[in-house]
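My questions will all concern the structure given below.
In this view, the complex is presented without one of its protein chains, the others remaining in place.
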Amino acid sequence: MSKRVFFHPPETEHGKKYWRSVGQLSDSPEFRSWLEREFPQGAAELEGSDVSRRNFLQLMGASMALAGLSFSGCRRPEKHLVPFSRGVEWAIPGKALFFATSMPSSKGGLPLVVATHDGRPTKVDGNVMHPLSKGSSPVLAQSSILDLYDPDRARFFRNSGKQVESSEFESALGELAKGFGDGSGLAFLVEPYESPTRERLVAEIKEKYPKARWISYDPIGPVSAPVYGEGVSALPKFDKAKVILSLDHDFLGTDCAGDFARQFAAQRKPDAKSGMNRLYVAENRFTLTGGMADHRIRVQASQIGAFAIAIAREVLAATKDANLAVALEGAPAASGAFQADWVREAAADLVATKGKSLVLVGPRQPQQVQVIGAALNAALGNLGKTLVGRRSPGAFGTVGIAALAAELAAGQVKALFILGGNPVYNAPADLDWASAQKAFCSDKGGVVVRLSHHEDETSALSTWQVPMAHPLETWGDTRAMDGSYLSVQPMILPLFGGWSELDLLAKIAGHQKPEGPELVQDTFKKVVKPQDFTVAWSKFLHDGFAPKSAGSQEAPVELSLNAALLAGAGKGVPAPLAQDAFEVVLVEDAKVQDGRHANNGWLQELPDPVTKLAWDNAALISPSSAKQLGLENGDLIEVSFQKRSIQIPVFVVPGHADRSLTIPLGYGRSFGGRIGGRGVGFNAYPLLTRETPYLISGASVRRLNRKHPLVVTQEHGAIEGRGADLLREGTISQYKEQPDFAKAMGLDAHAEWAEKNGKKTEVINRSLYSHPPLNDVHQWGMTIDLSTCTGCSSCMVACQAENNIPIVGKEQVGFGREMHWIRTDRYFASENDDVLEPEMIYQPMLCQHCESAPCETVCPVNATVHSEDGLNVMAYNRCIGTRYCANNCPFKVRRFNFFDYNQRKIQDGGLYEWNLLSSKGTEETVKMQKNPNVTVRMRGVMEKCTFCVQRIQEAKVSAKVLAKDSNHFRIPADKFTTACAQACPTEAITFGDISNPESSVSKVRASERGYRLLEYLNVGSRVWYLARIRNPNPKMPDAAKVGAHSKPSHHGGGHHEAKSHHTGGEA
Amino acid sequence: MAEYKKVYGIGAEFNSAADLLHAAEKVRDEKFTKWDVHTPFPIHGMDAAMGLGKSWLSTPVLIGGAIGTLTAALLTFVPSWFIYPMIVHGKPFNWATLPAFFPIFFELTVLFSAFSTVFALLIMNQLPKWYHPVFNWDRIKKATDDGFFIVIECRDPKFSETKTREFLEGLGGTNVTLIQD
Amino acid sequence: MANIFPRGSNFLPLKIVLCLLVMGGSITAGFVYFFTNKYTHVGYQPTQPVPFPHDVHVKQVGMDCRYCHSFVEVAAHSNVPTTQVCMNCHLQIQKDNPKLEAVRDSWRTGKPIQWVQIHKTPDYAYFNHSAHVNRGVSCVSCHGKIHEMPEVYHAKPLTMAWCLECHRNPEEALRPVKEVTNLDWQPPVKDGQSVAEAQRELGSKLKKDWGINPPDKNCAGCHR
Partner (left out) sequence: MSENSQAAPAVQLKTPPELARVPLVTNNRSLGWITDKVSTIVEERTGRWWWIAFLICSPIALMGLCCVIYQISNGVGVWGENKTVGWAWDITNFVFWIGIGHAGTLISAILFLTRQKWRTSINRAAEAMTLFAVVCAGIFPAIHVGRFWMAWFLAPIPNSYGIWPNFRSPLLWDVFAVSTYFTVSVLFWYTGLVPDLATLRDRARGPIARFIYGVFALGWRGSNRQWRHYEMAYLLLAGLSTPLVLSVHSVVSFDFATSILPGWHTTIFPPYFVAGAIFGGFAMVLTIMLPARLLYTQIDDLITRQHVDKMAKIILLTGTIVGYAYLMELFIAWYGANPYEKFTFFNARLGLEGKGWYAWSYYVMMFCNVISPQLFWIKSMRTNYVAVFIVCMFVNVGMWFERFVIIVTSLAQDFLPSSWRHYSPSTTEILTFVGTFGIFLTLFLLFMRFLPMIAMSEVKIVTPQADPHHHPETSPEAAANH
């Protein structure tokens, strides 16, 4: 019994700096009042030396090696339990708290719910209560949590480079303000997003400085003025639309904030009462929307206009609509460039569903095309039905960024405030903003005040650099796409003492820098006009959004065509490409957007949904064009247009339009960021000019004889004739005719099927021996509906955030060692390996939790075994890493820690420094994101999807806590779900207790479409896939393509052969 | 050599395996018991010639092997069936799944038998025995090369220094020598 | 004299064998005894910043465990009380007891008291207090007779094997939920019954009634 002398350990500044109690986080009245209260309940507990709380999860490493022999006692490190001296209200150590908030974005705010552990936000999810998004959370929402903890975030106030105190800046700002006068020398460059409070402050400032210029710039925003009039935006109603024609509009991907996915998906469920909708897509590259299409046609982005006209002609012929006629006047004659019958039938379908159809034109298409789109909708009588208008006061750009550049040069501006954005990096190339700003600061003696998340390209050229607070650190408000009024509340005090945009604007408007929510509360009072403020306000914070009616800009406005624009719209559409000229399409990247998320490791490592490229961007090109130019993946090319040129590797993508290059923006950043700040991808902004913000017709492409290593997470996209086994697909009519058509396809055709009232239910499994009983009351299972999975990959990031999955860097991904527990397999499928017009099909792939799992029996140390509730569990601390289990897994879902991915840093260009000699340990902030309920795995152990076992255990425990001395410890149906299912924007993933008939998963599983992968192996997986159902138009030329790849092939045989050739849809 | 030394026995050399065999038969017929032949390799028929039966080494090996099998059975069953049963690959623990353990049964059986063979051999041959009186006779070295020897110990009741010497010489043994202990 | 080795050398093998047996035996024995938590953890009693006497507070003052460890029933952690909780009483009682200096100091400065952690499970083992105390597993089962300790020490080995003993036959530990914090509780003993038997009888009844089925095969019960 060893008596040990106790020494207080020195308190580490480091740890203290980040620690914020939940109470402090909203420095709220409650918190202060608590201080006076006499006997506050509660305490939060710090354990271990106070930097690394137990919940900060020291890596398993040493302690495990020791514990192996129960050695730890011999050299037991002295750990301390460090309770608060004063308890903190409603903080229970080790219990997560959930707060509703939202994330402003130029496409509309995202309603969110954030989980915080002991004051650390760790996980972001959608707000289930919100009527539009209904809890769906796109990739960018999921990944935002990592931005918060990005160690490379701007930490300091800087005056022309040198570090200063915030107070200095405040006084300097005061000085500056004196010189503003009427604001004639004052300019604000802001980002377009809606925030009532910001609008209020801007109004105040406009009053104070009437002459001040307000410019909003978004390199990836709409390029044309709104066609329904200033400040009016059109909102698609997918719940109403039966037939949708998307002209280069990726509403499931980058062109919407993501809220619409669920609305759309609801119409894609074959069993939906209203029946399935039908989606036609014309686009130059595969987008998520194109992947979901029933009929897709490859059209060069520059020809979308012409294509719209072709459709319009057909519609005009049918409807004789006057506006449409006006719009088409003088339009170029039909070139016959487009498959005539495709256009005809599509148009016919639109006309046939007048008032229930919907035509969407990509927001980046030129105005004329937008107008034609509007005219089409008008002609089809969709306005106000499937397309409703709403007023969005967000846009207050009086002067364009071009004009601003001119004024900077002319010296008419004295002080320029750049709030967010990054013009030096992404302003139109022809403005040469960098030198303009440099000159402005140096020669013109102007002052540039910059508020930004990172000290980036623009900061380097600014007089004042102000660190910007993350939305999770600030009070604020915003509006969702549908105009509903969302709250933004802080989860934690600014880690690096940053300011929010509101703080800065408030100062300029002459207020104090707000301490708490005052500003927003004022706005709230004005906007919502509540009877009882306190109640309304706390409800606002609790729900995360204000009840409909109140102040939210949801009141629909009349959508009317603008006659002025209408006339001659047809003339203005882009001309056809010259023979063997190329078009270049500059698109927003699915991951880093305009480049703002370049330093987010999760996003960099997340494979692009379509190309599966990670840690890079590339010029996407069609197979035939590639052959024509003699290009292979990774070959560097030089794309030049009007003396501007960039170098970039090409990547061949099936289904891409010919003579068209798609280049995602936002890469090739050149600031200090360690993840994506240097040497990741190629910057395409040099090609983005005022004239060519999106489309560049007639660019020249030159092949350089160099290669650039591109890394993909999926090397092989062809289905290899295994569609009948792996990816079962059919048409709606086929499904209606024979609902269980998907059961006995491929090898399962040979199996013996149990039937219930004439319908196949499941394969009869004959076994030599009786299996040990899985005798827990709960039995976990999952279903994945291939009909609604869009492949957005939100589940991958959600899983990464929930399960502490490390990123491994470009080099390691190149080796094929990425760690994602769930992946979205993307196949380009077609009957014959036709790479020009294939179907794009997604299949989320995760551990199938096989009841007789092949991985288990081969593990020599019993590190992976089965639990009574049907999980294939993995005990990391038992694993010795033989990798035998991974080899024997037919789905290859097991992931191995080839290196200590959690122990060493990712450095420039996403290179993981695995070498022993490289510095050890991760950033403190990065540790703060980790989920305390999941072990952080060490080098040399296998890991895989656990069905979020930490959530299962939590649910079980809370059920038991309630049960006390009763036996009612069964978890109620759908009490919780896995991270992937929770995140899925289209509810394609359902998880739950399959032994509970009430649970939604058991209901979905009952569907006749359900099938299991590789049934013939008899592994009895616990994941059921629901066959992909499409709703093609039988009259369309390409109707036969649907399900072609999964036609019961040679080995299929059986009675279903005949039936499965149906291609008919329901109309 | 020093006279006061104790006598171990008398050794004689023969010049071929055949001669040795015949000599051994004679010695056997003379009812000598405490004697032995030393040869560079086992001579076929020598056991008979010396009146020795079949080696009984196999008995301990059998026992060893049996113990091995038993150990394996306990080692595999007791933990995975009783101490710590787990659900692995949906396979039950009952006699039907016994074959999964056969490899380990087999290996341990062989291992144990091999060890018992070697240890039994050492014990039965009383090896290692680094010191032995016959080594005092220098010529015996050839026994590991190409020499063939008979050594009759003095512990033998029929041993008499003179008679035995004559007897061996009579058998055609050369270099008949008195071996000191 | 052609013998390479002296006569004595013949006894070497025997000696070596004996020697090995003795050494091997003692090493194994030593290992088994000294390198297990039973030896290394049990009895671990570091000096605390404040010599908090559980016996006084529980036995004499008659406080319930949950007055200080207030979250044990709702959270995975059983929290250590904040200074404030101490001061609730010690503002009046023992106001100027020198032993409590550290507490008062912490109360003044707001600097936390740094207690030395005694009971610790490895990072990869997720023990949940609420799951146990709400289902009739008493504090005493894992912490020993802590209410009689003038200063807390490590009473049980807390090894995985030790946990499993109870997870496989929970009836050994189950008791009525309201008796969980009553560390002196004994099962009602019928005549002719030993306490152990009584415990087993009651335990198995409770196990049946409450449907107690602790994870014994399910690694994920404790390791995630």
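For reference, chains read A, B and C in written order, and residue numbers begin at 1 within each chain.
What we mean here is this: a contact is a pair of C-beta atoms (placed from the backbone, for glycine too) under 8 Å apart; a residue touches a chain by one contact, two chains touch by 3 or more.
Please read these numbers as outputs of a predicted model, since none were measured by experiment.
Peer 1: Among the chains you can see, which ones touch the chain that has been omitted?
Peer 2: A, B, C
Peer 1: Could you tell which one of A:Gly816, A:Pro972 or A:Pro997 touches the chain left off the display?
Peer 2: In the complete complex, the chain left out is touched by residue A:Gly816.
Peer 1: Could you tell me which of C:Val50, C:Met149 or C:Leu164 touches the chain that is not displayed?
Peer 2: Only one of C:Val50, C:Met149 or C:Leu164 touches the chain omitted from view, namely C:Leu164.
Peer 1: Check the options A:Phe899, A:Phe969, A:Phe991 or A:Tyr1011 and report the residue that touches the missing chain.
Peer 2: Within the whole complex, the residue contacting the unshown chain is A:Phe899.
Peer 1: Of the residues in chain B, which ones touch the absent chain?
Peer 2: The list for chain B reads 16-18, 20-21, 36-47, 50, 52, 54-55, 57-58, 61, 75-76, 79-80, 83-84, 86, 88-89, 91, 97, 100-101, 103-104, 106-108, 110-111, 113-115, 117-118, 120-122, 124-125, 127-132, 134-135, 140-146.
Peer 1: Contact with the hidden chain only, please: which chain C residues?
Peer 2: Touching the chain left out of view, chain C contributes residues 4-5, 10, 36-37, 157, 159-161, 164.
Peer 1: Give me the chain A residues in contact with the hidden chain, please.
Peer 2: Residues of chain A in touch with the missing chain: 65, 68-70, 714-722, 725-726, 747, 812, 815-818, 823, 825-827, 843, 845, 854, 857-862, 878-884, 886-888, 890-892, 894-900, 914-916, 938-942, 1014, 1016-1017, 1019, 1051.
Following the convention adopted for this analysis, only the chains that are shown with their structure count from here on.
Peer 1: Centre to centre, by mean C-alpha position, how many angstrom separate chain A and chain C?
Peer 2: From the centre of chain A to the centre of chain C is 47 Å.
Peer 1: Using mean CA coordinates as chain centres, what's the gap between chain A and chain B in Å?
Peer 2: Centre-to-centre distance between chain A and chain B: 80 Å.
Peer 1: By the touch rule stated above, which residues of chain C touch at least two different other chains?
Peer 2: Touching at least two other chains: 217.
Peer 1: List, in ascending order, every residue of chain A touching at least 2 other chains.
Peer 2: Each of 865-868 in chain A touches at least two other chains.
Peer 1: In the complex formed with chain A, which residues of chain C make contact?
Peer 2: 35-37, 39-41, 43-49, 70-71, 73-77, 79-85, 88, 106-107, 109-117, 120, 122-124, 126, 128, 130-131, 134-136, 153, 159, 176-177, 206, 209-211, 213, 215, 217-221, 223-224
Peer 1: Which of the residues in chain A come into contact with chain C in the complex?
Peer 2: Of all residues in chain A, those touching chain C are 1-6, 8-9, 39-43, 45-48, 50, 54, 57-58, 60, 63-64, 67, 69-74, 76, 78-87, 92-95, 776-777, 865-869, 871, 873-878, 933-935, 946, 949-950, 952-953, 956-957, 960-961, 963-967, 969.
Peer 1: State the interface residues of chain A toward chain B in the complex, per the touch definition above.
Peer 2: Counting only chain A, the residues touching chain B are 768-772, 774, 851-854, 856-857, 862, 865-868, 1020.
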